[in-house]
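Of the protein chains in this complex, one is absent; all others appear in place.
By letter and in written order, the chains are A, B and C; residue numbering begins at 1 in each of them.
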């Protein structure tokens, strides 16, 4: 991996607690967070916003050829989740089998280990989503 | 280091034995080797050419801030060597101290370890130059 | 002011494949020399160079690719610029070269593309390619590049009822076409069953739905209208060059089943050329994964949204079909040396328009199109060519 750790540390509040942003002018919510409202542009008023972590599966795939650091989870499910508050994000689906997942399935955010690189010892954490019952 | 080993293996004859090229049409010699004569272009006739390894120092610098893999040699001398056959190349100067080197100094090629990356275990060999007496 | 045309006077490419014995520089020289010979010009006639390359920094530890190319093809001194837009780097190099001639500033300009992908282990190449998507919010969470296209495929299946058989038929066609193309990486046919039973990569996508890791370079030489007429009896003209963008990450888009940058770039290209999609005789589209070809033919208007699978299954996109797609074998079977792809697409179109496509020649080919995509669709370049 050529990435540094700095970019990970910088986003810990976002990755650990699903903290995104909201534009107080148009009420659009952003996750991943944006510091620039695409609609209001310079006139936007961006503030932090904590998402509930509730959402549904918009799309999903089962990954059999994982990148470095994800080998031990193989195969794993990656999904695009539509949060109840509006925005979509990309995350792993956990605590379930591929057959349990379908488009529209209700899910909620949980805090998990995302990546573990044996050679470098890097472990990074963040959000995954699991089915609601 | 993000480089692969393949590019190293591919150039072993050149790096181990100073094998460059010559254009049989204009008699220009190339090291590092070129498969395309800059003068004759498509009309050039490129063949392999083994250089004698004799040359002189055209410029030099003493490196105190080495890159990964070169730490154990610090400080080391890097030079541009003008080969007797014409072309110039970049190489380390070895078997001498910084004070021994000056522009115009006669040198000859020797075969040495170039790089040793402790963490990855990579060791690569090639040419360096040492002063002629 | 009458618009001046821009012509193609020379094309050249290496065979696509795994070239263990060739460096990036060797590839560039190989393709460049062929194109200059094809054009019948001298190196000194060339005014400027644009090169598309995605990730030489991570794949071969080398940046500063414009200067490297100018140096190694023996043109030290002239302007040389590398452009990058992930897998659309070649298409963007073509566009800059086209604009350089179109502006009247230069007479003869080279557009090249190259990628040397097999000097690093495949997982490392995969990490490089992940840089085409959103590193912070997609790749970080485990979304591989095939997974991004799988996420699109799932929505296409869900929204339109597209079938895995239809997606797999794209690969069958691509391999068949590549079997007729001497520069292709995979010159063998595959059956529908082989595709559907190949190793899982990112379900529903399997190995034979994915383009390979490839080494290769491609070069095209453009000239002003006057120079083109002077230098060749069989000119190919570039009628349109359009570029559009979409969000870097899939999850920020309104739809996953439509590629909006391609819709916009296609529409702008048709407008520039003064034609409609009906006038396109054949096209090379960016099938980095087989689902991408289905979404491309829809975005470009060759069928309605949701009908891409059907027209593939019906054979409408075959060499003798209504709208032949990827006669070269496409990225899937011709190979996908990322930076070279956009140029290689244009070369296939030029060969077809010149009537030099051999066994895979499209009959009466008059107008062709290329569609080159970066990442999961965040960049799309569309070019239109005519005889």
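As a convention for this text, a contact is a pair of C-beta atoms (placed from the backbone, for glycine too) under 8 Å apart; a residue touches a chain by one contact, two chains touch by 3 or more.
Bear in mind that the values here come from a model prediction, so they are computed numbers and not experimental data.
Of the candidate positions C:38, C:136, C:284 or C:298, contact with the unshown chain belongs to C:136. Within the complete assembly, C:264 is the residue of C:190, C:264 or C:280 that touches the hidden chain. The chain that is not drawn here is touched, among residues C:27, C:46 or C:85, by C:85.
Across the entire complex, the residue among C:18, C:71, C:279 or C:307 in touch with the chain not shown is C:71. The chain not displayed touches chain A at residues 1-4, 6-7, 10, 34-38, 41-42. Residues of chain C in contact with the chain left out of this view: 23, 54-58, 60-68, 70-72, 75-86, 92, 95-96, 99-100, 102-105, 127-128, 130-136, 139, 243-248, 252, 260-261, 264, 374-375, 378-379. Annotation for chain B: contacts to the undisplayed chain at residues 1-3, 7-8, 11, 32, 58-68, 70, 73, 75-76, 78-80, 87-92, 98, 103, 114-115, 124, 126.
The rule is short, and it goes like this: only the chains that are shown with their structure count from here on.
Using CA-based centroids throughout, the chain positioned farthest away from chain C is B.
Centre-to-centre separation between chain B and chain C, using Cα means, comes to 38 Å. Rounded to a whole number, the gap between the C-alpha centres of chain A and chain B is 49 angstrom.
In chain A, the residues that reach two or more other chains under the touch definition are 2. Counting partners per residue, chain C has 58, 124 as the residues that reach two or more other chains.
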